[in-house]
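Of the protein chains in this complex, all but one are displayed in their positions.
Every chain is named by a letter (A and B) in the order it is written, and numbering of its residues begins at 1.
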Amino acid sequence: MIKLTNFAIAATETGRAAQYGEGNPFLEWAWLIVIVPFLAFLAIVFFGKRLPRRGGEIAVGAMAFVAVYAAVLFIMNVTGGVEFVGDPVEVGKIGTFAIEWGWVVDGLSSMMYLVVGLLAFLIFTYALGYMEGDVRVTWFFAAFTLFAGSMLLLVSAPNLIQLIVGWEGVGLSSYLLIGHYWEDKENSSAGMKAFYVNKVADIGLIIGAFVLAIPVGSFRISDILTAVVDNPEAIETVAMVGAVLLFIGAMGKSAQFPFHVWLPDAMAGPTPVSALMHAATMVTAGVYLVARMFPLYAEMAADARGLVITIGAITLIIAGLLAVVQDDIKKVLAYSTVSQLGYMVAALGAGAYTAGLFHLWTHAFFKGLLFLGAGSVIHSVHSNNMSDMGGLRKPMPVTFSTFVAGTLALAGIFPLAGFFSKDEVLAAFNHEGYTAVLVIGIIGAFITAFYMARTVFLTFYGTYKGHGHPHESPKVMTVPMMILAGLAVVGGWVNIPGLYTGFTEWVGTRAHPIAEHHAESFDWPVLAIGLTAALLGIVAGYLLYFKDKQTQLERDTFRIPLLWPLLEHKYYLDDLYLGGIVNPIKGPIARFVNWTNSYIFDGIVNGAGFLARAVAGVVYGVFDQRGIDLALNGLAFTTDGAGGKTRLLQTGKVQQYAGATVIGAALLVIGFVIFR
Amino acid sequence: MGWFDNGWGLSLIVFLPMVGALAVLFTPKANEAAIKALSLGFTVVTLGLATLMAFRFDFGASEVFQFGTSLTWIESINSGYHIGVDGISLPLLVLSAFVTVLAVIYSFNHWPEPHNPKGFMALTLVLATGMNGTFVALDLVLFFVFFELVLLPMYFMIGIWGDKAIMKIPGFNREVETRLYAAIKFFLFTLFGSAFMLLGFLALYFKSGEFVAERTFDIPLLIHLGSNGAFTGTFAFLVFGALFLGFAVKVPMWPFHTWLPDAHTAAPTVGSVLLAAILLKLGAYGFIRISLPILPDMAKDWAPAIAILAVIGIIYGSLACLAQTDMKRLIAFSSVGHMGFVMLGIASMTSVGINAAIIGMVAHGVITGLLFFVAGSMSHRYHTRDMGRLGGNMKVMPIMGGILGFTAMASLGLPGLAGFWGEFMALFGAYSPLAGLNTTLFRTAMVLGAIGTVLTAGYMLWMLQKVNLGEPSAEWEGQHFHDVDAYELTAWVPLVVAIVAIGVFPRLVLGATNDAVVSLVTKAFGG
Partner (left out) sequence: MLLNQFLILGALLFSLGIYGLLVRRNAVMVLLSIELMLNAVNVNLVAFEAFLQNANVGGQIFAIFVITVAAAEVGVGLAIILMIFRNRTSANIDELDLMKW
């Protein structure tokens, strides 16, 4: 564990001055890396259809630009170190909080620019061949460019708002791309699933951003980290809560347990999408976020790191097991990615910043390669299922050899890329004292090697069980694979303990230096055990799967009771989410709410309306018509009747009147006399 | 330009549409071209003036009422013709003028049945006067007049040009024509609220006599009194409650929202657009302009209640959306959710939250306005709004489907588009409400609101899946559907541009509002 004091000391020791910074034109214009893909997106949407390759050339061109620019930045970083934060454009102010667009070029981001740019360039080139003749190839490239652009926006973010914008942009593009063949409801549902799961996790990210921004008074990452480093006690709780919340966001993007469910479904998209998503643009975002905020995790939130390493360890083992039972070649790779992300996250959780990023770096190459290889196979077999494959090493030699290179790299066989990175991760577990996690990591290494061997044997050995005649893919697809195969071989040589540890320096950030243990040499026991586990895995795979069998049922002979159904149902997590959360909300709860709206709230309103009308009826019919009116009419009728009677007195005969007058007068006189 | 700054410019913006309405009324019914030209001309000039005003607006002093004038109007009750705009009302005024032009353009090719351009345009123009007037009025009586003025044209729009289908009133064994039901419900419900609001205004008027020589309806003066603690105690509590009823019905806040889905569903497309884009804003604007600054202490007392209702609105509206089969009704319910975010922002009583409310209102105006445009055009083509029958719209009409998809994305609060800022900042405001408010309650509200964003994404994507994606149903096979026409594009593209522009460069709104809001909050709540 790293203590605060260690960190502070390390900050001064490793704080190597950056040679390139302010005023360097390459850095001042580095925002082009972000802007160009977005402009390319617009260009493809509006003009792509008219171009000979339906917009693909714009996408590839834009990615070539990004790759070259990123390479320049990377070389600058390698040669002299880069530390640069561009002057942000303030696009709004809320209260005292500024909303800014800016860009950061430092070790971490330049590494990510390169990974994204290079992988995107190669995969886009590959996609030119793979997607040829697709119904919506223009839209595909547009969304693909948006995907890369959003990821670059995320990586370049100097503040959390921009990071969130890029973050959700990545989510959107993944939704668009996963659901690329939206004629099938299954595909669009897979896209939606990815979007929802990410959106749920994003709640954590957004609230985490609030938690950190309020006490610091700024969304700028540098301000937050400075506050964390300078005055740790003051915002200890805040940092802890913020770190956990941010990590929840990262769990969504990086498909960590229990948010990993979207990633295998995401295989519904075209294979280049899977390749880019798994290698560079989407799932690495969570790892990048944790790395970017690493001082927060390293110092302030040791408990938060406990959560990080636990989640990472759980993820790496459960996803690895799931990969073993898949028939769909892309799903094997998908679960493999989840598992490898578990390694990265667990490494970061253990405080091994470089090890985590190093694994991200090598993983990008070999996982990109493996997906391209899988795509090449699918392209020629027209099926995702390994039960339709077999014996493909003869008709597809390039695909086969590159795929094997990727497999060995992923399995961690010396001297390929995965060997060095995985060893560094395992060594970090050992050094930091996470023995349990180390054991899980080694078991994971065995499982990794096993399912990859299974995949290779089922796909390329035995007899072909599909339809038609498989053939090698065109050059436009194989060349990127070969380049990636080369990188998968040599990619790990940039960080060999005791020999050359350039990578450690490259990704270190100078503004907030990372304090961590750097091994002077290999951790030999761990190395030996890890390598043995991997070799054993391959051997086990050979024993079980080399012999050709016809059906899936025959092939998977090792059905462990209990575990097998669990794996087949993906730990019932999907059922839990669907049956426990999504369906109730979509079904009964939503219907209930709508019912209350129609019958209760509307009922009250309508009831009030009808009541008013009913009351009005009573008022009018009973009170008005039969009450007041009755009295008035009665009075009138009485008067009328009385008049009718009395008028008979008026006979018009004068002498009667006179008689009456006399009688009256006489009565008066008599009364006067009597009552005098 | 002295005349422009001295109230004439603002008065023109308010009353030009009314003049236009008169002009349209004196045009022969048969001469549709003239009616179109007149209504377009008057609204475009109004928009031009509003734009000019935005350019001449002194953003450095956005907390000051500008371009205003104060004339004697009804001397016997000391009510004046006092108008002016500040940073809070300017974006809404421009939005109102902007959307009106687009609504008029869209109408040219989409006259609702019964075909009567003259009446329809005249009502639209009267509506514009009411809306613009509400945003500039600085006198309670004037405000009330404009606030009520919008009811009448909207009532007739829904009642005459609305949906003629016969509906069954749920829970009662009665059947009624949808348009009549909706129109009457809209009118009476809103009037019910306004009656209380008027009571509140009168109470303020009579109470003000205790502090100034002459009783007054003048809003700035009342704000001055209010921020110095003039209105307190039970009196103020009741007054706030009365104003709350009036504004909450208009917003609409849960549980006063039920007029909204019916009105939106029944209204003709342009009516729905104007209703969603502008009319709903009048209520929230009233909160910011009148309730909060005049009765700051009571606003604090009421804030938790507002926050709770707002959050219920967010969750409730989103859940109700998931149960809808009618596309327009779904969009209408989404407004309940979105206005919930606006009210949550206001309830936080912070500059962040109130900024969120205003930018949220502007964003909701352009986004939901566009959604209703598209939904209207789609039901115009398919002759149904039932989402179960739609599907594969991306294949049938790719451009319209694309715009629908884009707008739905904006509506679910995708960062980089306009809708994001309102939601994000409202939650941010709720995370740290004004000192003295119950932080736990507001943070719970924030978390629920954040869950609401997921639900929002849920129903929006669900709607897209049902309407846009998949294969078109066999019902539409062999029928020709005309994709967007020129009028639709002319009306929609500006909205699309506005959505992106505000999303990428929120300063378009915040630049005007922030200083004004900060000053409002400082005056009312002392920081």
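The rule is short, and it goes like this: a residue touches a chain if its C-beta (ideal position, glycine included) is under 8 Å from a C-beta of that chain, and two chains touch if they have at least 3 such contacts.
Predicted model, so just to flag it, every value in this text is computed and none were measured.
Trainee: For the chain that was dropped from the view, give me its touching partners among the shown chains.
Mentor: The undisplayed chain, in the complete complex, is in contact with A.
Trainee: Among A:79, A:521, A:583 or A:651, which residue is in touch with the absent chain?
Mentor: The single option touching the absent chain is A:651.
Trainee: By the contact definition given up top, give the residues of chain A that touch the hidden chain.
Mentor: Its contact residues with the unshown chain are 647-648, 650-655, 658-659, 662.
Heads up, the rule we're going with is that only the chains that are shown with their structure count from here on.
Trainee: Centre to centre, by mean C-alpha position, how many angstrom separate chain A and chain B?
Mentor: Chain centres of chain A and chain B, defined by C-alpha means, are spaced 32 Å apart.
Trainee: Contact residues on chain A for chain B in the complex?
Mentor: Against chain B, chain A makes touches at 90-95, 97, 99, 161, 164-169, 172, 175, 179, 182-185, 188-189, 192, 195-196, 199-200, 203, 206-207, 210-211, 213-214, 585-586, 589-591, 593-595, 597-599, 601-603, 605-607, 609-610.
Trainee: Name, in rising order, each residue of chain B that touches chain A in their complex.
Mentor: 169-172, 174, 185, 188-189, 255, 257-259, 261, 316, 319-324, 350-352, 355-356, 392, 394-395, 409, 414-416, 420-421, 424-425, 427-428, 431-432, 446-447, 450-451, 453-455, 457-458, 461-462, 465, 468-471, 504-507, 509-511, 514, 517-518
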